[in-house]
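Just below is one structure, and these are the notes that go with it.
The other protein chains are all here in position, but one chain of the complex has been omitted.
Chain lettering (A and B) follows the sequence in which the chains are written, and residue indices restart at 1 in each chain.
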Amino acid sequence: MKITFKIWRQENSNTSGDFKSYDVDGLTEDMSFLEALDHLNELLVQRDEKVIAYEYDCREGICGQCGVFINGRAHGPHANMTTCQLHMRSFKDGGTIVVEPWRAKSFPIIKDLVVDRSAFDRIIEHGGYISAKTGTAAEANAILVGKEIADKAMDAAACIGCGACVATCKNASAALFTAAKINHLNNLPQGHQEADKRVMEMTWQMEQEGFGSCTFTGACEVECPESISITNIAEMNARLVKAKWLR
Amino acid sequence: MFFRKTIIALTGLFLCIFLIVHLSANCILMLPEETARSLYNSYSTALRESPLIKVIAYVLYLSIVLHIIYALIVTIKNKKAKPQRYLMNHTKENSSWTSQNMGLIGILVLLFLVVHLANFWARIKLGMGDVVALDTNGHVDVYEVTYSLFQNIYFVLFYTLLMIPLGLHLNHGLKSAFKTLGFYHKKGLRVLAKVSLFYAGIMAIGFGIIPFIVFFK
Partner (left out) sequence: MLNSKIPEGPLENKWRNYQIKSQLINPANKKKLNVIVVGSGLAGAGAAATLAELGYDVQCFCYQDSARRAHSVAAQGGINAAKNYQHDGDSVWRMFYDTLKGGDFRSREANVYRLAELSAPLIDHYVQQGVPFAREYGGVLVNRSFGGVQVQRTFYARGQTGQQLLLAAYSQLYKMKHAKKVTMFPRHEMLDLVVIDGKAKGIIARDLVTGQLKRFSAHAVVLATGGYSRVFRLSTLAIGCNGSAIWKAHKRGAYFAAPSFTQIHPTALPQTSKAQSKLTLMSESLRNDGRIWVPKKKDDDRKANSIPEEERDYYLERRYPSFGNLAPRDIASRAAKERIDAGYGVGRLKNAVYLDFKHAIERFGMGIIKDRYGNLFKMYKKITGVDAYKEPMQISPAAHFSMGGLWVDYELMTTVPGLYAIGECNFSDHGANRLGANSLLQASIDGYFVLPNTINNYLANALKEEPPTVEHPEFEQVENEVQHHIYKLLAIKGRKTVDHFHRELGKIMWQECAMSRNKKGLEKAILQIEKIRSEFWTDVKVTGSDKEMNTELEKALRLADFIELGLLMCTDALQREESCGAHFREEYQTSEGEALRMDNDYSFVSAWSYSKDGFKLHKEVLKYENVEPTVRSYK
């Protein structure tokens, strides 16, 4: 199949960028979207041009490193999917695909389609863990966790940190990401000791990073590859109310 | 940020309750002319003279002002968080138009509010414009103010059409306010979504048809 890619090119974080169009032939429907970009890059090398920088690693939807805005949607036209899971059969032969980097003040562009998501790491740094040292654990079954609670924690813990929630949100809010980690840990008995501190510090850091606030458009839960429910944000708010005012 | 959102949610919820009272009172306008006039005027006089209502009125003004100010601050902050827009963005595929445009809708509601307050509040409370007469019972004839205003088809259309953004604003606002304040019960949220839609529908339709009824009286 034949596709025209319209791709954001930007030399580095200090320069401004622009869209460039590339006509690519010889694609097949079985190719993944990233394989189509690989193919384009090989063509660019042949033409003595610099390759397009874009991110990926596992290519099976779990590492969270890939992620671009494709034809007006985070991770492409389907709901709850990563960029690497997207295949060319989802596009029309002869069509145009617009590829843009995640756009958010807190995700500065490094090059072309690559953005810096280290703000997420810094949110995790502020309490997205259980402060216990290696070697201090008690017998595993001494902590009982009911199935419903374990499942609920797992639902939230599934976040892969890809940043699609921020990318799709009109406010560039990181509420879904932050809420998922808070609810994962605060729902488990292991996380209770630091529950209030965790919710206060992580949300504080989230604001420091310059993310916007949640206005419940619900776009994030549609684009989230792990289908993390927006209810998590409401739950985080409840925890925040409790930690701030009802202690 | 969370504090600001909480203020918007709390003031919004207060305004939602106010609207219920407001609409109930406006229902009087649908009664036959004579009953409506005396009932409406005595009701509004009672309101104006009650000390409790006076306090609530100030809470109401404050709520409106805070709701607007904080909404503005939050919107500006949110815009700053996303300085560059996408060339192509199909938001319709992942979210409702309303949720994406609460700011715009809010401005329309504000526009309505300014006109509405100028028509009623400024005349009756502040005594601006033409002097309002008294009715046969000696009450300020608020009914006449309403009645005469809605003889003008342009005002009727304005009041009716702008109930559409109000409805949209209420539908998204009511359920979001609850979520902002931390209501996260899964089934409860599904019920809440229906309640919000129902509430917003009643408000929009209720406020929207009254001008017409008055017009055709």
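Assume contacts are C-beta pairs under 8 Å (C-beta built on N, C-alpha and C of every residue); 3 or more make two chains touch, one makes a residue touch a chain.
This structure is a prediction, so every number in the text was calculated from the model and none was measured.
Participant: Of the chains you can see, which ones touch the chain that is left out?
Facilitator: When the entire complex is considered, the left-out chain reaches A.
Participant: Looking at A:I62, A:M200 or A:V241, which makes contact with the chain not pictured?
Facilitator: A:I62
Participant: Where does chain A touch the missing chain, residue by residue?
Facilitator: 11-12, 28, 30-32, 34-35, 38-39, 41-42, 44-46, 48-51, 53, 55-65, 81, 85, 87, 89, 110-111, 114, 116-118, 120-121, 124-126, 128-141, 143-147, 150-151, 153-154, 157-158, 160-161, 184-185, 188, 190-191
Here, only the chains that are shown with their structure count from here on.
Participant: For chain A and chain B, let me know how many angstrom lie between their CA-based centres, rounded off.
Facilitator: The separation of the two C-alpha centroids amounts to 38 Å.
Participant: Could you pull out which chain B residues touch chain A in their complex?
Facilitator: 1-2, 4-6, 74, 77-78, 80-91, 93-96, 99-100, 102, 172, 175-176, 178-184, 186, 189
Participant: Give the list of chain A residues in touch with chain B in this complex.
Facilitator: 6, 19, 69, 71-73, 77, 79, 98, 100, 103-106, 168-173, 203, 207, 210-219, 222-223, 230-235, 237-242, 244
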